[in-house]
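Would you mind keeping the following structure in view while I ask a few things?
A protein chain is absent from this complex, but the other protein chains hold their places.
Right, subunit A next:
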Amino acid sequence: MAFNGHQRDDEGIDEDETPTKQPRSDKEKPSDEASASAGRAASDRRTSNSTARLRSDSVKKTRPPFPWFGMDIGGTLVKLVYFEPKDITAEEEQEEVENLKSIRRYLTSNIAYGKTGIRDVHLELPDLTLCGRTGNLHFIRFPTHDLPVFLQMVRNKHFSSLHTALCATGGGAYKFESDFRKMADLQLHKLDELDCLIRGVLYIDSVVSSGPSECYYFENPTDPDLCAQKPYTLENPYPLLLVNIGSGVSILAVYSENNYKRVTGTSLGGGTFLGLCCLLTGCSTFEEALEMASQGESTRVDKLVRDIYGGDYERFGLPGWAVASSFGNMMSREKRESVSKEDLARATLVTITNNIGSITRMCALNENIERVVFVGNFLRVNTLSMKLLAYAMDYWSKGQLKALFLQHEVNHSSTHLDHRDQTLFFMSCFDVRHLF
């Protein structure tokens, strides 16, 4: 995609996420509890205008009514977070409308919805305190093309009667906004994808400061035997290059919480991996494609430097094992006939991953940034790509660049969440991006 710089304007963001702008935010009364938590927040978090303003408000005032949902509608997947309150009082229970109960029961008692919806039970965050409420955070995903089915379900369950605004980000928040309105009578509260992404990463960073390390890297990435995952402390995270690998790839240079730009992007991303794998192997899911890739051998598909030069191309310092031409062997019919689907899946994974590494490395050089954080759902359960990225960054930069990843199954202890206000809840939707 483009080198579109997007310089963040501090005030604008604060305005955007000031709770007073949220629907219903001024309907409830302030409470002392909220002030206390905001005060705590100020002591261990950067103070900003928004938090200052928040401090004067109350959590109760800003706390939206249930149900609490957040959605990220991407090009391939819809990611849904649902906060299931566990501290419901008897009084609330009585007041609670039947719809709400039925939605809660439906979501929490199933792990699969329809043909393609899946709840990632292993990602569930139990006993989380959010906006003064305690509960479990659930993570649900389904393919974007099944969104109409989802909307139908929402309609059938009379979601709209709950007078809730659904927080959503991702391109689909824009694309399907009118569908939500027309088909499900729901108003989406849209949040900018990249803002959310940055906030999400920074939020995790803030959690890291007092909890177990969220961020990690691979030690000895060039040595398969010694390669090991090591925690990394992002004490002073800026500047950092944030590479978000979804269906496509966006590369952001982040200079501070509110100052970032989109350096560039590439259309060769997770969608390309899956799309090509589906065409080449007949698979249909990311998991299937990854599974095949893990069993394949890309060197049967790719033409390596040594296939051309018999060894290293010393004149230009190219090692024999380097890929000279991705899918280069497939120019020959004999070789096309001798490769397996697994080999093709592996080659696709290696091609896409290496290319992302290569573009990222050039961006890091051009922007003069040494730290790179890779995030996005392409890396979900994809250790293969993560190791490959770590290796490629380290090898081609001669150790200058460090590839960092985020711990997905982070142990979010409630202590870090209890001071979060509504804004942070919306942000948590974006933590979700990394948790998936």
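Going forward, a contact is a pair of C-beta atoms (placed from the backbone, for glycine too) under 8 Å apart; a residue touches a chain by one contact, two chains touch by 3 or more; residues count from 1.
Convention: contacts and distances are computed from a predicted model.
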Of "Electron transfer flavoprotein subunit beta", "Myotubularin-related protein 12", "Ribosome biogenesis protein ERB1" or "4'-phosphopantetheine phosphatase", the UniProt protein name belonging to the chain not shown is "4'-phosphopantetheine phosphatase"
Checked against the full complex, the residue among A:L241, A:I359, A:L379 or A:L404 that touches the missing chain is A:I359
Contact with the hidden chain, among A:S161, A:S284 or A:S338, goes to A:S284
Where subunit A meets the left-out chain, the residues are 1-4, 6, 74-76, 145, 170-172, 174-177, 192, 194, 246-248, 262, 264, 266-272, 274-276, 278-280, 282-284, 301-303, 305, 307-308, 313, 315-318, 322-334, 336, 344, 351, 354-355, 358-359, 362-363, 365-366
